[in-house]
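One protein chain is absent from this view; the other protein chains keep their places.
Labels run A, B and C following the written order; every chain starts at residue 1.
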Amino acid sequence: MPNEPAIRSNIAWSDAERIVVRGLDLPSEIIGKVNLGDMAYLEIFGRLPKPEESTVFNALAVTLVEHGLTPSAIATRMTYLGAPESMQAAVAAGLCGLGTVFAGSMEEAAKVLQEALAAAPAETDIDALAAAMVADYRARKRTIPGLGHNLHKQGDPRTPRLFEVARENGFCGRYVLLMQAIERQAGKVTGRRLPINATGAIAAVASEIGLPWIATRGLAVMARAIGLVAHILEESRSPMAKAIWYRSEAEATNHIEK
Amino acid sequence: MPNEPAIRSNIAWSDAERIVVRGLDLPSEIIGKVNLGDMAYLEIFGRLPKPEESTVFNALAVTLVEHGLTPSAIATRMTYLGAPESMQAAVAAGLCGLGTVFAGSMEEAAKVLQEALAAAPAETDIDALAAAMVADYRARKRTIPGLGHNLHKQGDPRTPRLFEVARENGFCGRYVLLMQAIERQAGKVTGRRLPINATGAIAAVASEIGLPWIATRGLAVMARAIGLVAHILEESRSPMAKAIWYRSEAEATNHIEK
Amino acid sequence: MPNEPAIRSNIAWSDAERIVVRGLDLPSEIIGKVNLGDMAYLEIFGRLPKPEESTVFNALAVTLVEHGLTPSAIATRMTYLGAPESMQAAVAAGLCGLGTVFAGSMEEAAKVLQEALAAAPAETDIDALAAAMVADYRARKRTIPGLGHNLHKQGDPRTPRLFEVARENGFCGRYVLLMQAIERQAGKVTGRRLPINATGAIAAVASEIGLPWIATRGLAVMARAIGLVAHILEESRSPMAKAIWYRSEAEATNHIEK
Partner (left out) sequence: MPNEPAIRSNIAWSDAERIVVRGLDLPSEIIGKVNLGDMAYLEIFGRLPKPEESTVFNALAVTLVEHGLTPSAIATRMTYLGAPESMQAAVAAGLCGLGTVFAGSMEEAAKVLQEALAAAPAETDIDALAAAMVADYRARKRTIPGLGHNLHKQGDPRTPRLFEVARENGFCGRYVLLMQAIERQAGKVTGRRLPINATGAIAAVASEIGLPWIATRGLAVMARAIGLVAHILEESRSPMAKAIWYRSEAEATNHIEK
């Protein structure tokens, strides 16, 4: 095995008297002063947010907490049914499904926006860039991430609000403009309305506040962990997992001649 | 299979135009107005917190976000090494370890406090109750949850701060008094200092704000999910998992004669 | 932090030329010669099984592979729906639910049998021991593990077959006798038939072949991992997760006035 270099972490340390997270004394500088969203910002960015950053970051995070009885929530409830003593494993089971199908489109939208603008000169024509991106996706016959919604066909109600919060706090720059240009171009070439969904709006605004695309899935994961805990608490008082199980099993095997 | 009743969830619903979480319109009443900690409170309690409740709940939550390079953080980094495309599974792997050894002592402390005071009349002598509880633990030769710390032997620096925040916001009632009485009694009968640790302080203050003991582990799980995302981001830039793996494997098998 | 002793593992090692598992050369002594069940035996016991041990161990393992569309299988399918690129995480999500409710009763049955006979002298009257154990469970108002079944009310068809395989291979000793005595005593004192279920039969036979009770849950976990892979493969060709999700979500929230 090769020699490996020394290992280092810069997130936190403690000794007999002190506990320090990202350079701040946890008891005197964080507890009672910092809300959970700002703490998440501190963990990710290594510093506390300015007020405008805090408002926008928290807006993104709260949008991702709760999406109703999702596949993740069902997986969590099924796990809790079998292992009620391991609530942490039930949350873990639900998080395991935050992959390419759901959380992935947000990550891909952020990646595409960040890579396109990283490679583009400052004076880039945003509409031309968007047109090229849309054409590229269509040539590869792939779905453009961040557009369209199964349920909210006339427009995702979260999108205008997220852009409004971003704008009011000074975070409505090139990423948001590019996402909106992509929406226009996609509508033009496909001939149907493909409104920016929450995924696309979060990807654009997250890019505005400097969140690397790789961290956007992390934002979804941390937010959804909160929602899954709420589903477990509801399941513990008002269960549904057993009913879903019994019905599904009965239906799925009743075609077999016995 | 028996007939199962209809299933119901009261957390969230959506239709083509609206998304509603715990009775609040997500775009207009939550996004841009509610921080992540208050969103967690909304999810758990079904209503937004009052300002004092918000301060105390966020104080508890931020205390649980980051504990350094814990076994959970190592499990998360090891998982990320093998499956960097599945950040969610790496967080899930880390959460799986929040069981009885670490998160469990907080849960047990909250359970013990809540059950003791639920069964006690209003005029109960808190010191006598604490003495009986300590005696019971000692008779069963079990560790009293919420007391003592391997590293912070002279006192956990988070404890006085958490109690201060609770007191300033009107949440320093019978649960905190009982926890403090347990600390005194344990010190008296064991003859050594067993200061209340963060686990015990959180258990007492969480009980003050009405968090059921079963939800305290959930609080740890949601908070730690945030910290584990930060460890993944650091691992992606400044890895240590491979070094820990190579060294551990080399040492663990070098005693075998080959 | 205290000094920790050197770490050691005795399971496997490799160098440039060789790979050795439990002292056997993997290429020449295992591959092509050992079946998967015997490999599991080798991993757990540190040696290959004798033919009779192999038959019984494999019988226990195959019994645990597939239980139909269980909560675990549903959790796995839900996870696969969101993260089809992470099949391993879908299996992991399903395994997370193998806790006290399902796998736990097998573990508890094995623990109870092993602890009772470890503490009992060789000439112990098995019926008297069983009577005391049943009385103890009833005094604590707890369910006796290993007895009764929701569906197989007239007797679990796996139980007589497992005992038959055990007997034919010389593994029908005190643990099986004690489990059967518990069945008789429980029937006598409750006045209803409480036949030994597969859980109880596996617990007894696993004890006969020397499997520590702590490993019985492990046996269930490894076996079920196989079954969950099969559910993923079926889900990939003939999906049901989305249907279960849509129906459950629609029903669970349709009571809310919108």
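Here is the rule we use: a contact is a pair of C-beta atoms (placed from the backbone, for glycine too) under 8 Å apart; a residue touches a chain by one contact, two chains touch by 3 or more.
Just so you know, these numbers come straight off a predicted model, no measurement behind them.
Note on the undisplayed chain: of the listed residues B:Ile19, B:Ala40, B:Leu60 or B:Ala90, the one touching it is B:Ala90.
Residues touching the missing chain, restricted to chain A, are 1, 6-10, 12-13, 15, 18, 20, 83, 85-86, 88-89, 92-93, 96, 248, 251-253, 255-256, 258 (touch as defined at the top). In the full complex, chain B touches the omitted chain through residues 68-72, 74-75, 78-86, 89-90, 92-94, 96-103, 240-241, 244-245, 248-249, 252-253. Although one chain is not displayed, its contacts with chain C can still be listed: residues 1-2, 4-19, 21, 26-28, 30-32, 34-40, 43-44, 54-55, 58-59, 61-63, 65-69, 86-89, 91-93, 95-99, 103, 151-154, 157-158, 160-162, 164-165, 168, 212, 214-215, 217-223, 225-227, 229-234, 236, 238, 240, 242-244, 246-247, 249-250.
The criterion applied here is as follows: only the chains that are shown with their structure count from here on.
Homomeric contact chain A/chain C: same residue numbering on both sides for over half of the interface positions. Once the centre of each chain is set as its mean CA position, chain A and chain B turn out to be 23 Å apart.
Inter-chain centre distance (chain A to chain C, centres taken as mean C-alpha positions): 37 Å.
Multi-chain contact residues of chain B (touching two or more other chains) are listed as 6-10, 12-13, 15, 18, 86, 88-89, 92-93, 96.
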